[in-house]
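Removed from the display is one protein chain of the complex; every other protein chain stays in position.
Presenting subunit A:
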Amino acid sequence: MKVLVSVKRVVDYNVRIQIKPDGSGVVTDGVKHSMNPFDEIAMEEAVRLKEKGKVTEIIAVTLGGAKGEETLRTALAFGADRAIHVKEEGEIQPLTAARALAAIFKKEGAQILFTGKQAIDDDANQTAQMTAALLDLPQATFASKVELDGTKAQVTREIDAGLETLEVDLPAVISADLRLNEPRYLKLPDIMKAKKKTIEAVSFADLGVEAAASLKTIKTTPPPTRSKGVMVKTVDELVSALKAKGLV
């Protein structure tokens, strides 16, 4: 079984995000980037399924500029067999990403697209669902457990009321939630071996994909700073304070 894992290069989760002075976005120059943490989890799941003998080939895919290669090298060090780099500079909207992933999925004849439930940069949480829709395939999002059984996948997902288990026919799209697994440490020999694996570069034109322009970013602003709190001494004081603010 061939699976596709889409991985995105994002600003590292440890970096304190700074807004560009003109409000056109966040500062990314000279800032540490790494693989989107949810995509790492998706990657780990694919590798575990391969180690269990359920998956035979893992193809990692990323979209974006030249530096996306670093993210693909990380995926290859995880255990992807090869990688595809949809090399396009500039902003890529979720619908565009979904179109490209759908095209590659079809071309490769993959059985599962694994991806993180969302990327920590724009938190859109759209690509997996859109890809499934474009391919007209079942989707199981926010997976916290995945079990493959021949032509079906049992996917447990965390919902507000507890756990829900879906059974989807393959091929399907599965997006990974935080508790699906804990990604491994990449060992140095694997990091070094990753350098020798192949990365195929393709463009939107190669894939016959048209870039969507359905979203427009008007302005990026930092979240409002929290104003100073007030200490109350008694419950009565708290209740009257809340009443005064019209909150109860």
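What to note about this one:
One rule holds for everything that comes next: a residue touches a chain if its C-beta (ideal position, glycine included) is under 8 Å from a C-beta of that chain, and two chains touch if they have at least 3 such contacts; residues count from 1.
The working rule: contacts and distances are computed from a predicted model.
This complex has a chain not shown, and the name its UniProt record holds, of "Acyl-CoA dehydrogenase", "Transketolase, C-terminal section", "NADH-quinone oxidoreductase subunit I" or "Cytochrome o ubiquinol oxidase subunit IV", is "Acyl-CoA dehydrogenase".
The omitted chain makes contact with just one of the residues A:34, A:111 or A:181: A:34.
The chain omitted from view is touched by exactly one of A:57, A:70 or A:108, namely A:70. In the full complex, the hidden chain is touched by subunit A at residues 30-34, 70, 73-74, 77, 185-189, 191-192, 195.
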